[in-house]
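Here the structure comes first, spelled out in structure tokens, and everything after it is commentary.
With one protein chain held back, the other chains of the complex are shown just where they sit.
== chain A ==
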Amino acid sequence: MSVNATPAGAQAAAEAESEQSGGRHAAVPQQRSRRGSRAPLSENKRAERRLGWLLCAPAALVMVLVTAYPILYSVWLSLQRFDLRFPDERQFVGLENYVTVLTNDFWWTAFGVTALITVVTVAVELVLGMGLALIMHRTLVGRGIVRTAALIPYGIVTVVAAFSWRYAWTPGTGYLANLFDGSAPLTERASSLAIIMLAEIWKTTPFMALLLMAGLALVPEDLLKAASTDGATAWQRFTKVMLPVMKPAILVALLFRTLDAFRVFDNIFVLTNGGNETSSVSMLAYNNLIRGLNLGIGSTMSVLIFITVAIIAFVFVKLFGTAAPGSDDGERR
């Protein structure tokens, strides 16, 4: 049941590591991709290419059609006044929608809420996730049980978990609300935000932990033993041996959790429905579209969210260079 018994994880993690260390040297392509005979006939080669393209085409086509086209279309819609309740007033208005949104207090409140939730949850999850990863990786007893239990928050439908938290904090009904003299925490802003974050953290810490565990599997046992023999304390072994080796895995986990946290929607929808200024940007975009039926403004928000996410991803990649996944891994496959 050791981690090495899950070869996919260990191997992939090891490869991810080699990607990080060798990633900058883009000029080491195709070491492993060509298999079989050494002298490829050009006819064979061409057939291989054709087959490769043919096999990838459907997946690539679907992915591009369902994302690239709509996002471009969204840019086009965002330049128009387009309210489905008043379809006759549809007209091209240039950047007017952007001015409307960017000078709107609701937008910036939602943006602040989203940023706060993202920063707090990702930070807490990193700490808790690291703890959970260590437990799942190193525990001497019940490793299977711990891993199974940890997968439940990961797998459970977010909406279901959100209902569970909502009822837990509902005065009268909830076991948690009663701890606080039957107050109604979901009717106040600060406590609502805290509960939203709690729900997010509960749900996604296991995912963080799994990513970190893949990194833990890379830490050589010998190194830990050697450090231990040399008198390093547990904390020193953690900071001086484990963390440096795990750095790539940590960065990948951070990147993915940050982008994911920024999209927070389900929990807020169920817990507060955006009341008391707890809307995230996703909530706001949803409200403008479905409740307001304002396609122009909704699309403008879509585009702005897309740009924000792109900037976050870009900053991560710039700051951490090759640590970002996919920066150079195509040819190593």
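The rule is short, and it goes like this: a residue touches a chain if its C-beta (ideal position, glycine included) is under 8 Å from a C-beta of that chain, and two chains touch if they have at least 3 such contacts; residues count from 1.
Here is the rule we go by: contacts and distances are computed from a predicted model.
Not every chain of the complex appears here, and the one that does not is recorded in UniProt as "Carbohydrate ABC transporter permease", selected from "Benzoyl-CoA 2,3-epoxidase subunit BoxB", "Carbohydrate ABC transporter permease", "HEAT repeat domain-containing protein" or "Peptide/nickel transport system ATP-binding protein". Residue A:152 is the one among A:102, A:123 or A:152 that touches the chain missing from this view.
Touch with the chain that is not drawn comes from one residue among A:117, A:130 or A:161, which is A:161.
Although one chain is not drawn, the whole complex shows that of A:52, A:220 or A:275 it is A:52 that touches it.
Considering the full assembly, A:73 is the residue among A:73, A:86 or A:108 that touches the omitted chain.
Hidden from this view is one chain, which touches chain A at 1, 5-9, 11-13, 16, 30, 33-35, 45, 48-49, 51-53, 55-56, 58-60, 62-64, 66-67, 69-71, 73-74, 77, 132, 135, 138-142, 144-161, 163-165, 167-168, 172-175, 177-178, 202, 206-207, 210-211, 213-215, 217, 249, 252, 255-256, 259, 262-263, 265-266, 269-270, 281-282, 285-286, 289-290, 295, 298-299, 301-303, 305-306, 308-309, 313, 325-326, 329-331, 333.
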